[in-house]
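With one protein chain removed, the remaining protein chains of the complex are shown where they sit.
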Amino acid sequence: MAATKQKNLWYVRQARRKRRFTTLLTVFFILVQVLWVGVPIFMTVLWSLVDPNHPWSFPNILPEKLSWGQWMYVFKYTNILRALKTSYTLAPCAVLLSFLFSLPTAYVLGRKQIPGKKFFQTIVLLPIIMPGMVVALFLSRVFNAFGLAQNFFGLVLAHTLMGLPYMIRVLTTSFEAIPQDVIDAAENLGANTFVKIKDIFLPMVRPGLLAGMIFAFTTSIEEFNLTFIIGTPTFETIPTILYSFLGYNFIRTNASVVALIMMIPNIIMLFAVENFLKSDYLSASLGKL
Amino acid sequence: MERKNVSSIDYLLLIPGVGFILLFIGSSIFITITQSFGVLSVTGKSQFTIENWKAIFHDKESLDSILFSLKIGLLSSVGTLLFAFPVALFLRKGGSGKRFLASLIKIPLFIPALVAAFLIINLISYHGIVNEALLALGIIKKPLRMLNDKFGWGVVAIQVWKNLPFVLLILSSSLASIRDDTIDAARNLGAGTFSVLFRIYVPLAMPGILVSMILMFIKAFGDFAIMSVAGPTYPPSIALRMRNTATLFQEWDKAAVLGVIIILTTLFITWLYSRLAEFVTGRK
Amino acid sequence: MKKLLVMMLAMCMLAGVAFAAGPSIDLKTASWDSIVAAAKAEGSVTFYAWYFPDYFKEAAADFEKQYGIKANVIIGDQTANFNKAIAEKDMQTGTIDTMIVGGQWVKTTTDLNLFYGPIRNILPDASKFSNNSWELQEGVLINGYLAPFHRNQTGILYDPDRVKDPPQTWAELVAWINAHPMEFGFCDPSKGGSGQSFVHTAIGALAGGLDKYKGDKELVQSKVANWDQVWKWFNDNKDKMTITVSNNDSIIRMNGGELAMTVAWDDNVKDMISKGNLFKRAKMYIPKMGLAGGGDTLGVLKNASHKAAALVWINFIQSREQQLKKFQMVGAYPARTDMTIEGTLLTEEDRKNNAIPWFPAPYKDFMIKEFVKNVLMK
Partner (left out) sequence: MSRLILKDLVKKFDNVAAVNHVSLEVEEGEFVTLLGPSGCGKTTTLRTIAGFYQPDEGEIYFNDRLMNNIPPAKRNTSMCFQSYALFPHMNVWDNIAFGLKMRKISQPEQKKRVAQALEMMSLSGMEKRMPGQLSGGQQQRVALARAIVTQPDILLFDEPLSNLDAKLRVQVRVEIKEMQKRLGITSIYVTHDQDEALAISDRIVVMNQGQIEQVGDPQSIYLHPMTSFVAGFIGLANILSGQVVARKENQVQLELPFGRFWAFAGGLRASVGDTVRFSFRPENVVQYREGSPNKVSATIQHAIFMGDTIDLFLDAKGTRLRARAESAAKLKPGDIAVFSIDETAFQFLE
């Protein structure tokens, strides 16, 4: 009896020690992560706030004076506003198109056992697998031939191309995840094809649809290669502007401002997605199967 | 899965998505290939020739670029994996702290590659915070020159930083599919931490490991933006060289050869992966 | 969303509509006044550049105020600008009217016959620029097709806190580099002109002067035979110098304390100081051994739809007031020879005595390629 008790104590102590270790490790990782992500961002914020009249140079650890001067300069003189406008009109257009294009395809890939399915699924991945610069450079020859280069509609097509794989993949999984029973039940209760699409398929793939849209949206906002080759100089997006500040025109303060302008909406989006992924009712409601 | 018969309408429905991708990617690959042989050349006369291919293979600069890109691709994929795998293991079982950690880790996923490059450039510059911290801790006596370094560590660092969450997501989902029973069974049969790690976790997560490594490799190998911002003075990455050859020197045919090389390498690696995946999962 | 889409479609269509109006007068024979009138009738001009966004934005506003002609200034990527122009080469009318022609593009664009001209005889202020700048750019004969609009000069930029007695001759520089390893920097010549200028000077110092190349239209092999010594020197001293990746990168590394001395463009330095990216104590000079200068030009596209307005715009940029304003805003030294400037980083004296001309373009191209092959690749 005594021995058992002692053994139990050992066991409890061991478990407690393990839990404490895990907590410590978690805290450690969080700290590392805060440094890992936070420091770079913090430094960028500092650089973007350097006062134009008080350079931040070695050996100063911190800038002498902070001001909004760099932000004002960027907004006043660079094409940032035009680029913001282009980026944020381009992205919704590309998302809309890729949604329309991916819906029928994802339906077939998700719900039909067609011959050659694996092949088609590989094709869908091509825009992700293929190196961006190669596609951009030589697609630009094709676009040139059809008057799509340096053209807004051409850019929308290019961005749609890059968003499609994410959209199709996510939607395909959503379509796959719908239990056949549910569709049969709807049909059994009298639903026709139209009702099935409107009341069953669309609402049930909605979580996937939103996720796909967010993926396609951020892909479009980030897209550099195709925009750079096909769109610039007529159309500047935020990445191409940033590239010009990072390349031969490397001006750290201006680049910081543009980097932040590009980054902040994305991080906000990340938290939106986080929340949304938690309320994934599709898997929740079918969890008892 | 519907057990109903397949109709030709299904193939029609594939056109908007698959057809669209096939049209655009296919045509660009087609142009790359034809142009590399001087056919359908946009810069002037169109005549079949293999001179461009010969030229590239006799050009040490191009070979240097290819080797450099291969090296960066390999180091980036291995590096990211080494960082991501332990974290993925640690995060396999959630607690509230870990959930918070997981969303922190995801942040770089939403930071565009160019911005990531810029963030890291700031850090690793000569008197950047990394060097200053190392100096303050007395680890080094003189600051390290990491920016645009000849080896390419700066590029690898950026790739790791930017893609860690991406790889983490893939690894997490393949680790999540390992049932606790399996682990318990292994422990019950006498496996220690080490054995559980290398005999259970690693083999079972192998498909995920392979996928993430391959995607990382492809990303880093064909990268233009990060290389052009943080890469060394020489050699330029192959994508960078290709772009310069085409748009700076207007030698589109030679650029096309480089393009075909990039595509072939990418396809070869992807094929290799699918074979490996078959081998690992034992499916034929 | 629907509204947005309609807007989008409308935008696409607008972009597709070509501007139909062409000049009704012969620009090469018409009087300047009638050209100005034609320009006003055209109503707008589209100008492509890749730097000085602040200056060109203000210039566009001034231009519109003065002539009532709208100037669309597009600041794009340098390479992208030229690729667009080249892609539009065979179109009836292009979308670019006029653009800056950078040093490395003079040869390509001249070979492709991209520009309208000669415009030297049309522009009223042409005589206010040096004859040479109308004839030869980057060693390429331009025959009055490209209009000079600023002169910039490379010099040695240094931190007076760390460099007490800046070197003037090649020997002094070598001594300094030996005494302060890695603290001297220059940019990769394939990525920026300041690096080219430094290698150019090194060739002069190590391979028997620069005079022998003067006037050559083609590369003479025998004259470059002893460049091996130059590459040897670079290789021997490679780990004592920092090779940076762009003109600006050199300056930024100086600001970060990595470099104490570097070769840089005067206008770049001024611009970086004004934006808080370089400490104000920085000093600059042209050493006695000499460093080369340069200057970009403006060209009117052959298929421009607003040629008259483009010419008026160029004339406007070349005007005294604008040349001065440009200098004040971004530190770019005027190309006009009929004005002197106060308060420059580089003294007038330095400019007069120590600025040297480039050797001809074939040598410059060869220099860049050989540097990559013999130094960077090693």
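Labels A, B and C are assigned to the chains in the order they are written; within every chain, residues are numbered from 1.
Methods note: a contact is a pair of C-beta atoms (placed from the backbone, for glycine too) under 8 Å apart; a residue touches a chain by one contact, two chains touch by 3 or more.
Note that the coordinates shown come from a computational prediction; the quantities given were computed from them, not determined experimentally.
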Q) What are the shown chains in contact with the chain that isn't displayed? A) A
Q) Hey, which of A:I114, A:A186 or A:M269 is the one touching the hidden chain? A) A:A186
**Q.** From A:L25, A:L66 or A:I200, residue that would touch the chain that is not displayed
**A.** A:I200
Q: Spell out, residue by residue, where the missing chain touches subunit A.
A: 179, 181-182, 184-192, 195, 199-200, 203-204, 206, 281-282, 284-289
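The rule we apply is simple: only the chains that are shown with their structure count from here on.
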Q | Chain-level touch network, classified as line, ring, star, complete or other | A | complete
(Q) So using the touch definition from the top, which pair is joined by more C-beta contacts, A-C or B-C? (A) A-C
Q: State, to the nearest whole Å, the distance from the C-alpha centre of subunit A to the C-alpha centre of subunit B.
A: 16
Q. Quick one: subunit A and subunit C, Cα centre-to-centre, how many Å?
A. 39
Q) Taking each chain's centre as the mean position of its Cα atoms, how many Å separate subunit B from subunit C? A) 37
Q.
Among all residues of subunit C, which ones touch two or more of the remaining chains?
A. 80, 191, 249, 256-258
Q) By residue number and range, which residues of subunit B touch two or more other chains? A) 127-128, 247
Q: Would you tell me which residues of subunit B are touching subunit A in their complex?
A: 1-3, 6, 10-11, 13-18, 20-22, 24-25, 27-29, 31-32, 35, 42, 87, 90, 95, 97-98, 100-101, 103-115, 117-123, 127-129, 132, 161, 215, 218, 221-222, 224-225, 228-229, 239-240, 242-243, 246-247, 252, 255-256, 259, 262-263, 266, 270
Q.
Quick check on the complex: what are the subunit C residues that touch subunit A?
A. 1, 4-5, 7-8, 11-12, 15-16, 48, 50-51, 53-54, 57, 74-78, 80-81, 84, 87, 95, 191-192, 246-249, 252, 255-258, 272-280
Q.
Could you list, by residue number, the parts of subunit A that touch subunit B in their complex?
A. 22-23, 25-27, 29-30, 33-34, 36-37, 39-41, 43-44, 47, 58-59, 61, 100-109, 111-115, 120, 123-124, 126-135, 137-139, 141-142, 144, 157-158, 160-161, 164-165, 168, 176, 180, 183, 218, 221-222, 224-225, 229, 239, 242-243, 246-247, 252, 255-256, 259, 262-263, 266-267, 269-271, 274
